[in-house]
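There's a structure below that I have some questions on.
Chains shown are a subset, placed as in the full complex.
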Amino acid sequence: MKMHTSSIPLGVVGATGYTGLEVLRVLSGHDGVHVAFATSESQAGEPSGVVGLDLVDARSAPLDGVELVFLCLPHGAAVPWAERALAAGKRVVDLTADHRPGSGRDADAVYGMADLEGEKVRCARLVANPGCYPTGVQLALQPLVKHGMLKPGAPVVVNAASGVTGAGRTPKRELLFAEVAGDYRAYATGNGHRHLLEMRARLPGVPLLFQPHLLPLARGILETIYLPVAEGVDAARIRTAWVDAYAGAATIRVTDGVPRLVDVVDSDALVLGASDNAGLAGEVVTLMVAFDNLGKGAAGQAVQNMNLMLGFEPERGLRC
Amino acid sequence: MKMHTSSIPLGVVGATGYTGLEVLRVLSGHDGVHVAFATSESQAGEPSGVVGLDLVDARSAPLDGVELVFLCLPHGAAVPWAERALAAGKRVVDLTADHRPGSGRDADAVYGMADLEGEKVRCARLVANPGCYPTGVQLALQPLVKHGMLKPGAPVVVNAASGVTGAGRTPKRELLFAEVAGDYRAYATGNGHRHLLEMRARLPGVPLLFQPHLLPLARGILETIYLPVAEGVDAARIRTAWVDAYAGAATIRVTDGVPRLVDVVDSDALVLGASDNAGLAGEVVTLMVAFDNLGKGAAGQAVQNMNLMLGFEPERGLRC
């Protein structure tokens, strides 16, 4: 582990969207780094409100003065910024989908599942921060795949529900308060969500059915996973596999009870639960994964990746 | 159809719980009946607020003056009331679970799935009004079972989400505003919800996995059903089966889009949708059923049953 005698300067590109704001919030509780610049096209010149800085427009961002930048841009806008930062010798954590599996550019980046493959992240120049839904699905399923606990070839149903910040901060009619309050509905039906590319690439051979729903909440994701299991697998063995896999992971907790959003919202924690089903014992185990889409699902894991890249303990500054 | 030259008097037993209040609301829009008494132990003597009557305690209820009573009591309390009313020659719609399949007393009652088996209801003395979750599951699945559209023996996952009025109006800590707001969680995990008895009795041979969740909403149910299908079955054929089955049912609508709560809350309507899943075509079709747990899931169907019993058109007075 490197020693830092002083605080490391960082940049946040796109600091007024929900993920950018959350990266600033997490970093403001981290005593080993500081935000040297934060960009916004729409609010350049205004104070950031989270850290003690005025926002700057992207062209004015003093890239030279930082060691690492977070890219919190709309999907599709990160590639030129990543190239520019890498060319300047800076390291990059990209929170967009632009370098994730399925993007066509994933070969240029290390995929940053910090709790599963943290070693690869340490030396990365460019980290593709995972999507929110894929983070939960992978943390739930990867240890089980590794132990051969899934029934081969059987469809795995992921019924997901998310707060609306997952859809970004660009004004759209369907995200207005009066459209969302009092409602609950599915979207991206027909196995059509773009996060499926990412999940499938990371869980090859697992037939996934992923159905997200929109909750009348600002934040939080609960994924309820209906898992056909291999012979002899039950909820207790699954919990044991998780406990083993995440022994050193301070942000991940395995519960005998029921994961719920209030336990994880406004934090970087993730809670896993499993239960056997009466009448279907030995056939289908129900898994639940709760986390904050902006926390572990975005900014929390991004800062965890940064910690690995800069030689800090992985959970430094995180809200566990 | 009988002719009514004047309004028929009814009684509502338990008129200050959520289902009782909703029965009063629906009846207040029905021009062929009127509420002759409404009971409440805790608020006897106070005005009902929904209909122009003072509430009475149960013992003071003038049972003689009515033709039919709705029982909107806590589960377990309906049996003596049903006996008393039947002995007095009155007809009964029981909104509790006390006479539903799985209760041990279902043989005493006609099960009131008004849109599927309305003929049996017409002559019934005692109708067991179906549970909220089972109403949606049956209306979605029964026509498909009839046409052999399910893959035999394959587990059918019902992922349900409901507003909190489904849990009743008795004060409990977990139902307080500050406990529910901002949260979303599963309950009755492990295939342990008592409505399963009712669903299984009505869908014999279908292996059900039923997992309900609590929404931070007052009202509304969305059931997302992951249905393994028989060969050749797809979403289009399922929608056709529904359209055929519910051709005369004014409260049921089949959509090509996505059913959502705002379309059905505060009404007696129910919306059905289906979609094929990319990568799993021909294997699993996703069904969605949206309705108001207090509307079609309780009071709406109860009044529909009453309409059948009293010789009105089935949807008279309902909010479609």
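Order of writing sets the chain letters: A and B. Residues in each chain are counted from 1.
The definition used in the following text is that contacts are C-beta pairs under 8 Å (C-beta built on N, C-alpha and C of every residue); 3 or more make two chains touch, one makes a residue touch a chain.
Since the model is a prediction, treat every value here as computed from it, not as a measurement.
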### Query
For this file, in which 2 copies are placed, how many copies does the full complex count?
4
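Rule of thumb we're sticking to: only the chains that are shown with their structure count from here on.
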### Message
Centroid of chain A to centroid of chain B, CA atoms only: how many Å?
### Response
39
#### Entry: Partner chain A, residues of chain B touching it in the complex
155, 157, 159, 161, 182-187, 189-192, 196, 207-209, 211, 213, 215-217, 220, 222, 224, 226, 228, 258-262, 265, 273, 275-280, 283-284, 286, 288, 290
